[in-house]
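A single protein chain has been omitted from the complex, and every remaining protein chain is retained in its original position.
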Amino acid sequence: MKTKYWVMLFAAVAAACVTAIVLFPLPQGVANSAELYQNGVLLCTVPLDEDTRFTVPAPDGGSNTVAVSGGRIRVEQADCPDKLCVKQGWSRTEGYPIVCLPHGLVIQPKGRQVDFDAAAH
Amino acid sequence: MPLRTDTSVRRLTRLALLTAVALCIHLLEGQLPPIFPVPGAKPGLANVVTLYTMFTIGPGDTLLVLLSRILLGSVFSGRATTLFYSLAGGLLCFAVTCLLRRLLPLRQLWVAGILGGICHNIGQLAVAIAITRTPALVVYLPWLLLCGMGTGLFTGLCARFFVKKLPGKYKTW
Partner (left out) sequence: MSRFLRRLTALAAGLVFLCSCGISASRSVDVQFTAMDTFIHLTAYGAGASTALNAAQQSLLALEKQLSVTEADSEISAVNNADGRPVSVSEDTAALVDFALSMSRRTDGAMDPTVYPLVRAWGFTADEYRVPAQMELESLLPLVGAEQVDLSGNTLTLSPGAMLDLGSVAKGWAGDRLADDLKQAGVSSAILRLGGNIQTVGTKPDGSDWVVGIQDPDSEGMLARLSVRDCAVVTSGGYQRAFTENGKTYWHIIDPATGHPARTGLTSVTVVAPSGALCDALSTALFVMGTDRAADHWREHRDFEAVFVCEDGRITITAGLEDSFTLMDGYTEREVTVLR
């Protein structure tokens, strides 16, 4: 196949990707809470407005220590071998979930919740 | 096939060296901080070796090098989980390159690089979604594809450079 056909093909794929990115932008909403999932199951929802630290045990016996500070969340400590989750650092937006694969942990910040004008309680 | 006329020591050495190179690249790129929160997302630069080996030696030995690199890579980095990611990305890249080898002349090696990059990242994303059970991660697909195409082009060009400069003949079977 001639080179130019390949170029056209890849250009089309690239264009499709750009279109997809424009149509489905990564959620950028600054989060004020985060959902913690383990192997797809929602463990809890953590508000990001209060500094806190807690440990999430993993099914295989390990654990991840999660920290919340200044409206952001991260995995502070993990006993998984690659510690990719720790390396991901802080997250404060919906588009940047933090994942610890070996432990099946996914921290998904949730975009700004509706700012209530009042709360009936 | 020319392969089999190589003495076994020479062949072994060559493959071992290639594996070592691939392994180094793999381990080094693993030290890079993740850009996308897709777990296991790597540029896949080690595929240079896969491309080179595929187009100068052959699919059989390429597979050997690939599997050895993946296995040793996960042993040396202590990450059992990246095994699946590397396997997914690497094997997919291998399969595609295998199919393409008949079609591409040397000057079009970059095509194999890009396609390999695309498949590599699709494979990784698929594994990430499967393991974390977060289908939402698919939103990163277009980003990964773009990056994959970029690094794939790079690896393809590098592979072409090496094929030209290093001893060994370019073969398209």
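When the chains are written out, they are named A and B in that same order, and each has its own residue count from 1.
Everything below uses one rule, namely that contacts are C-beta pairs under 8 Å (C-beta built on N, C-alpha and C of every residue); 3 or more make two chains touch, one makes a residue touch a chain.
In this text the structure is predicted, and so the values were computed from the model without any measurement.
Asker: By the document's own contact criterion, which visible chains does the hidden chain reach in the full complex?
Answerer: Contacts of the unshown chain, counting the full complex: A.
Asker: Considering the whole complex, not just the chains shown, which residues of subunit A touch the missing one?
Answerer: Its contact residues with the unshown chain are 35, 45, 110, 113-121.
In this text, only the chains that are shown with their structure count from here on.
Asker: Once you find the CA centre of subunit A and the CA centre of subunit B, what distance in Å lies between them?
Answerer: Those two chain centres are 27 Å apart.
Asker: Would you tell me which residues of subunit A are touching subunit B in their complex?
Answerer: Spelled out, the residues of subunit A in touch with subunit B are 1, 3, 6, 10, 13-14, 16-18, 20-21, 24, 26, 37, 39-40, 80-82, 84, 87-89, 91, 95-102, 104, 106, 108.
Asker: Which part of subunit B faces subunit A closely enough to touch in the complex?
Answerer: Those residues of subunit B that touch subunit A are 33-34, 37-40, 77-82, 103, 107-108, 111, 114, 118, 128, 131-134, 136-137, 139-143, 145-146, 149.
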